[in-house]
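Below is a structure I'd like to ask you about.
Removed from the display is one protein chain of the complex; every other protein chain stays in position.
What follows is subunit A.
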Amino acid sequence: MQPHKLKQNHRIIGASILVTVSFILNKTLGYTWLTIMVMAASTLIAGIPIFVNAVRAIRYWIVGIDALVTIAVIGAWFIGEYWEAAAVTYLFMIGNYLESRTIERTKSAIQALLKLAPDTATVRRSGKEVTINPEEVLPGELVIVKPGEKISIDGTIVEGSAYINQSAITGESLSVHKAASDTVYSGTIIESGYLLIRADKVGEDTTFAKILELVEEAQDKKARTQKFLEKFSRYYTPLVILLAVVLFAVTRDIVMALTLLVIACPGALVISAPVSIVAGIGNGARQGVLFKGGEMLEKFSSVKMVAFDKTGTLTRGKPEVTRILTYGMPKEELLKIVAVGEAYSEHPLARAILSYADKELGRFDEKPTEVSYIPGQGISFIFEDKLVLVGNRKLLASRNIQLDVCESDLAEEELLGQTTVIIGHEQRVLGMISIADPVRKEAKQVIQRLKSSGIQRVVMLTGDNPRAAKAISDQLGIDETYSELLPQDKVRILKELQNKYGSVAMVGDGVNDAPALAAADLGIAIGGTGSDIAMETGDVVLLSGNVSGLAYGLDLSRATVRNMKQNISFAILVAILLLGGVLVKSVNLSYGMLIHEVSVLLVVLNAIRLRGFNTSLEEIK
């Protein structure tokens, strides 16, 4: 590769010197044999790769831009326009060089992501530490990672603890602390600490590798605008060739016909949409918002209404103890009594209480006796020779325990949408514990941002009961709430909303709302670390694992579509001006080429601006 690059640089330098010399000679001496010789040398140095490419393509009966330029150069020589020939080849060469260099920059965000891929892994094999290629790590092997190093596999921490920067996967730059039995991901970096990790997934199976593959694929899933432009250009080039032939036949003006050929490649137009899209997708991927293609950017930008799933999307999806109330005893004591009784229960509410007790009280060894489960009501057990009841109103009523003492507190909690378990002991109420699936802390702000960005309506679709749904929708400022829905009901309601409001985006965690995600105009899945289903089902995936990227995604999609439209209108304007300019003879061969190349560069440079787009991201986080 190196000698090839060197050769290209030499060619550019050589051609630049020769074309400058010939320009000066032309101005001072005019067309002399020396001037023509220098121009010929310049044309050959810059033009040989073009001519070679033209011949290669023509062998397959394909007429590309190289062939058009070659015909134009030969034509120019034929009619004695030696300077034009030198200028056109030079501009074409330099233009192509600059284009490929700048196009690379639109992809720099994606390239930066690729660079995050781990390149080595240190594993413990038969007692020794060996450094190998990450692809060669076998599942189950122990991998050692030290500060500043990249984790090369998806795995479980066996030993050690560390602060880990997970931005490669989540887009979140704040480091997280992880210790034994936590899951860690390939592509993330240990900032401080030391880890011994058991490899679960390696190579292409890792979350990071899957994200990379999706981003690579996304770049070439074409936007509607792009497909249209490609169709257009398929007819445009032959049309211009035909026009050149007709023009020559009618006017006998070979210079004009040749000029038309040179400007025939609608470079700026064809490239206008893809460069914006690549830059937009790259920017999103770096910030944890994965667009699965150009079309998704277009769709997101025109969304009128956003529907949310509740559990796991607006809430964390895991019930937690939110409040403990006692009537005449310390909270710790009540918690302990309940935890002892619930220790063997598999009920989700029991698990919430146990994990809370685990945090607050630590270990305890007491055991209940005569534990019995009353379906739909709760449990009863004997602890320290007394009967304890843990459950709902029905359970306590069935044992004739009066609820007077806690009635007003209970009503208050219910109004907030909390699930409350009451603890009865002998003949009285000891207290109650409220459990709820807490709202994600960023949810409210994101919903407000969506509304201020012009989203007309924010809707919640949930399988949960109306009371819990209403409590959350009031808290978050949601416009419409539909509760007690089955997955197919969600699909039906989405259809109705689509008819009413237009384009609808559905946001969900992808587990039980896959049909709804597919039914919406745009399915946005909460994904990222360890959530393969979400990554597969969403059109857009929020890699951060929460909804914070939603407003950013909307803003970015709009900025990208705006950028694309700027590029397309500019490119069309240039094409019209060039065509008009050639027909009224104010654009000659080399000018045509210059304007053509400059317009392509401007379009690419405009797209590069998208790399810097990051408004209001920090504000949301």
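The criterion applied here is as follows: contacts are C-beta pairs under 8 Å (C-beta built on N, C-alpha and C of every residue); 3 or more make two chains touch, one makes a residue touch a chain; residues count from 1.
The rule is short, and it goes like this: contacts and distances are computed from a predicted model.
**Q** UniProt names the one chain left off this complex as which of "Alpha-ketoacid dehydrogenase subunit beta", "Metal-binding protein", "ABC transporter permease" or "Polysulfide reductase"?
**A** Not shown, but named in UniProt as "Metal-binding protein".
**Q** With the missing chain put back, one of A:99, A:154 or A:437 would touch it. Which one?
**A** A:99
**Q** Quick one: say which of A:39, A:87, A:278 or A:353 touches the chain that got left out.
**A** Of all options in A:39, A:87, A:278 or A:353, contact with the hidden chain holds for A:278.
**Q** Of the residues in subunit A, which ones touch the absent chain?
**A** Counting only subunit A, the missing chain is touched by 1, 4, 49, 52-53, 56-57, 60, 62, 64-66, 96, 99-100, 103-104, 107, 216-217, 219-220, 233, 237, 265-267, 270-271, 274, 277-278.
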